[in-house]
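For reference, the structure discussed in these notes is given below.
The complex appears here without one of its protein chains, the remainder shown in place.
Right, chain A next:
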Amino acid sequence: MSDTLITTGAPAPADGAPARRRLPALARLRDLVLVPAIVVIAVVGQVVNPVFLQGDNLINILQSMSAIAILVLAETLVLITGKMDLSLESTFGLAPGIAAWLVVDPAITHGLGVNLLDGGWGVPVTLLVGALIGAFNGLLIVRYGLNGFIVTLGMLIVLRGLLTGISGGSTFFGLPPSMTYLGSASWLGVPVSIWLCLVAFAVAIVALGFTTSGRALYAIGGNLDAARAAGIRTDRILWLTLIIASVLAALAGLLQAGRLASIPSGQGDGAIFQVFAAAVIGGVSLNGGKGSMFGAFTGVLLLFMIVNVLTLAGVPAQWTNFLNGAVILVALVLSRITGGKAQE
């Protein structure tokens, strides 16, 4: 392919070309901005409580963040294209919720569920519901050109309400083993959800960095018209991105459900703020076209490490929300200082 790009041999360059202006390649370093902060928190954690750096606690941190981290991954995909999807937090609850509703037996759950399908359908149905939600978002946003923020805000409320409706406001339990496996099993002593989370990020890093479709996300977010002019099928890629993001949110919801062996009607409620915060702290631009998966991963890791340190320091649970919010604000300020540029 490379040799056909330049069809006629151009004459040698003239000697009058001005000297090259070189900028240091800071772009790659931007991904590592949060690494010092993570090291600092690790040291602080170790000082607060020597348990912090032990393997069990590290696995504990990774497991507690794995579901949210996949949600962050999904949101980062959407943010890079310059859109946003608020409804991911509701998909996170609704997708496994609908699957549970269809498979659990009302006889053992005090009338919850309809027991239409065999337990083995739990996982496929969860992912399918995710795909349908993403496709519907895409229909409204891409096909009919509605504002993504408002559409997904509406979807957030509708989907949350749907879960509350089918569950009657209570918690699904008695899930079939297929639905709890991913969230509760371990491979080689490490929970499956951690494996899944790390593999998902590894795949996403490669896909965004080294495939034309991945680069197309950046092109679309950076300048939609230019991307279209370069022959990128922008609508199709946007639509696919929304579907993939919702499927990932459904998968994340499944991990959460498996870990707790139940699905409360409020699963994922309010999670979207944490997701956005982690992405922005990790250097993902809300205006699109900028940000990396590795950065997003460090963002969510930093947030969960701080929460873990606070827990180990014995901060009472009633203060969790306050501290969570404060941590997000402080982390934003810190990344603004270390990143050096205004967050968009």
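One rule holds in what follows: contacts are C-beta pairs under 8 Å (C-beta built on N, C-alpha and C of every residue); 3 or more make two chains touch, one makes a residue touch a chain; residues count from 1.
In this text, contacts and distances are computed from a predicted model.
As stated in its UniProt record, the chain not included in the shown complex is "Sugar ABC transporter ATP-binding protein", which appears among "N-methylglutamate dehydrogenase subunit C", "Heme exporter protein B", "Hydrogenase expression/formation protein HypE" or "Sugar ABC transporter ATP-binding protein".
In the complete complex, the hidden chain is touched by one of A:107, A:185 or A:206, namely A:206.
Contact with the chain not shown here comes from a single listed residue; of A:218, A:276 or A:304, that residue is A:218. Although one chain is not drawn, the whole complex shows that of A:99, A:232 or A:263 it is A:232 that touches it.
Mapped onto chain A, the footprint of the missing chain covers residues 1-2, 5-8, 10-11, 13-14, 16-23, 25, 27, 206, 209-212, 215-216, 218-219, 221-223, 225-227, 229-232, 285, 289-290.
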